[in-house]
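One protein chain omitted, others in place.
Labels run A and B following the written order; every chain starts at residue 1.
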Amino acid sequence: MNASINYIELSKSVQRDANNRLKHLITLEGLSRDEIIELLDLAQLYVRRPGELPARDRSLSGHTVANLFFEPSTRTRVSFELAAMRLGADVVNLDMQTSSRVKGETVLDTIYTLQAMHADILVMRDSEPGLPAHVAQHVAPHINILNAGEAHVSHPTQGLLDTLTIRQHKPDIKNISILIVGDLMHSRVARSTWSALTTLGIGEVRIAGPEHLLPPANEFYGAIRYTDVNKAIKDVDVVMTLRIQKERMASAHIPDDNAYCREFGLTSARVKLARPDAIVMHPAPMNRGVEITDEVADGKQSVIQQQVTNGVAIRMAVLTQLSRKN
Amino acid sequence: MNASINYIELSKSVQRDANNRLKHLITLEGLSRDEIIELLDLAQLYVRRPGELPARDRSLSGHTVANLFFEPSTRTRVSFELAAMRLGADVVNLDMQTSSRVKGETVLDTIYTLQAMHADILVMRDSEPGLPAHVAQHVAPHINILNAGEAHVSHPTQGLLDTLTIRQHKPDIKNISILIVGDLMHSRVARSTWSALTTLGIGEVRIAGPEHLLPPANEFYGAIRYTDVNKAIKDVDVVMTLRIQKERMASAHIPDDNAYCREFGLTSARVKLARPDAIVMHPAPMNRGVEITDEVADGKQSVIQQQVTNGVAIRMAVLTQLSRKN
Partner (left out) sequence: MNASINYIELSKSVQRDANNRLKHLITLEGLSRDEIIELLDLAQLYVRRPGELPARDRSLSGHTVANLFFEPSTRTRVSFELAAMRLGADVVNLDMQTSSRVKGETVLDTIYTLQAMHADILVMRDSEPGLPAHVAQHVAPHINILNAGEAHVSHPTQGLLDTLTIRQHKPDIKNISILIVGDLMHSRVARSTWSALTTLGIGEVRIAGPEHLLPPANEFYGAIRYTDVNKAIKDVDVVMTLRIQKERMASAHIPDDNAYCREFGLTSARVKLARPDAIVMHPAPMNRGVEITDEVADGKQSVIQQQVTNGVAIRMAVLTQLSRKN
């Protein structure tokens, strides 16, 4: 796919039907405050406490959800799979890495096949940008596409689950300050979370990371940029750190894990610079000892497992909402 | 397995019980006109239009379907999986490529294990001939074997879904003409579809392809053979093309995809030589631009997606029919 296409604008437009109703979820860009709040409110109804049985209903009874993961992710695949099963859907998993392209079939033909088999909700993840919007332009009107992670561009259910987690702890979003630390340039998580929080009118967004890994200047509009995390973290209500990949460290001239942790990692000492009631977030999987220490990951301020629980709830909400025919 | 065994005769006999009732579906050879029509009629009840929820019932409630794919096929596996789930069965998938023979267990021991776990419907695909008939000779009387593709020999549910698709468009099968184009020598699809159509008394069957890829003279009895597709396609009601594999092209002295498409591919110009209301079929996955052009594959005469929909319906019908105990 051509890198010059503006995937975000395309995604914003193709994810809505003629009545401007959301029928796919490809990007959080363009969602209204009300649309986001409606999804968060619905998800909140699906949240259960640890130790309780999970929420279940039959909203998707008779529907078929197909998981198409062109980029592997056990964690996200299982989250969508459980969300769909608990809503009574039939679920099939297609490992698109090993099987799909074996016989050289085009992705669209695979999609048409699933559609012809009456799979009506397609969850897809890809390491390249553009696939969900491309597919959305070609499927039949009754099909719903859910983006489960698209290159560095978009990960809408992660953005929503992060926002839900923040709202549970800091309901007065307009008056809070969040810091997102790490490799923002390559982070679909950061982009989607920033988008949702901005739509909800969050008080302040700060971003921090190695200079080479900060996003282009035309992105994260309104965010305050830092390269010194100790300054950035001062008095924030929410600290979210991102997964760092070794090959990215090298490109940012950071010699090793220890150096990254020392400069950008969430250590106990560093987290103490935030507000005393600040929460600590990570989209997982974590590199413990690199972008976050064990002490912080497992500490009292960490809401990382709650993010996972909210992830299933958000996916249930999105599945229910999109598949509503009215 | 010994290549000298006549797999087809063996399959015809082992797929019936002492009362001559069909208990396995290994080959379409030997099925009566009434048996085929009963399966098509039952399948037709399971067909839903695009956009409708799929048909569901509880015919297989309490039953366990095991998918054993010794040859990989996401498409066919998902079709059987959805068919079984929508009938209320429990379904388990065994990836026999990576796991089954890891510990050197014989296939029959794997089968006995599944049988002992009360899996009572075994769906199997293999690139070698003979496995389904071999297994059918050894399983307990209450087990049903479904052949989901066997070497170049048999693919009975594909033959039935092709026949159902043709019947939906051309109900007067006795008075129509079909052309099957491509590598018939290696095609289990062509063999099974030909078998069903012949049993239903189809008016005329033509076969066309590179001379080296036409079947032996003792097969496709009654079919008219062509090497010139332009002559073969003249005024037919149904055109079915087959997937061509690169290694087979070479053996037929065809230099490349373009040459194949020029000589044997379904192009718009070529399809115009058939009847104006002719339908175009392909068992998928397609090599677009080789055996079929985009224009034809996505054109108005194409019923390729309908074949996929019918595939799930046929598998539901076969599952229901075979598992009936009376």
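Just so it is clear, contacts are C-beta pairs under 8 Å (C-beta built on N, C-alpha and C of every residue); 3 or more make two chains touch, one makes a residue touch a chain.
The model shown is predicted, which means the values in this text are computed figures rather than measured ones.
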item: Residue touching the undisplayed chain, where the options are A:Glu81, A:Asp109 or A:Asp162; value: A:Glu81
item: Hidden-chain contact residue, picked from the options A:Gly51, A:Gly222 or A:Pro276; value: A:Gly51
item: Per the touch definition above, residue among B:Asp90, B:Glu204, B:Glu263 or B:Asp298 touching the missing chain; value: B:Asp90
item: Hidden-chain contact residue, picked from the options A:Leu108, A:Ala151 or A:Val308; value: A:Val308
item: Touching residues on chain B - with respect to the absent chain; value: 62-64, 66, 90, 92, 94-95, 98-100, 102-106, 109-110, 112-120, 140-142
item: Residues of chain A in contact with the chain not shown; value: 48, 50-54, 56, 72-75, 78-79, 81-82, 85-86, 243, 284-288, 305-306, 308-309, 311-312
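Keep this in mind: only the chains that are shown with their structure count from here on.
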item: Separation of mean Cα positions, chain B and chain A [Å, integer]; value: 41
